[in-house]
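Left out: one protein chain. Kept in place: all the others.
Up next is subunit A:
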Amino acid sequence: MSTTSQKHRDFVGEPMGDKAVTALSGIGEILGRKLEEQGFDKAYVVLGQFLLLKKDSEMFTEWLKDASGANSRQAASCAQCLKEWCDAFL
């Protein structure tokens, strides 16, 4: 994953504040809705899960695939973007 999407750069470029879960790269409308149904309505809630898994991208992608039905690419993209955000702001 050498190239990053505009969405990824937008997310990683600033504190996530109160952004919706769909602001995460890899999470679109449909996946976002599925996550919201499970209580993951904000990006920071997903960040919480990422941190609970000790920033383990592998575990996180597995969880995201399970929880939202994301495919590997989408899940990896989301994990990457959270990881970089943590590196920058945590």
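Convention: contacts are C-beta pairs under 8 Å (C-beta built on N, C-alpha and C of every residue); 3 or more make two chains touch, one makes a residue touch a chain; residues count from 1.
Just so we're on the same page, contacts and distances are computed from a predicted model.
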### Task
Given the choices "Trafficking protein particle complex subunit 6B", "Gamma-tubulin complex component", "Nucleolar complex protein 14" or "LEM domain-containing protein", state the protein name listed in UniProt for the chain not shown.
"LEM domain-containing protein"
### Message
I need the residue numbers on subunit A that touch the omitted chain, in ascending order.
### Response
49, 51-54, 56, 59, 62-63, 66
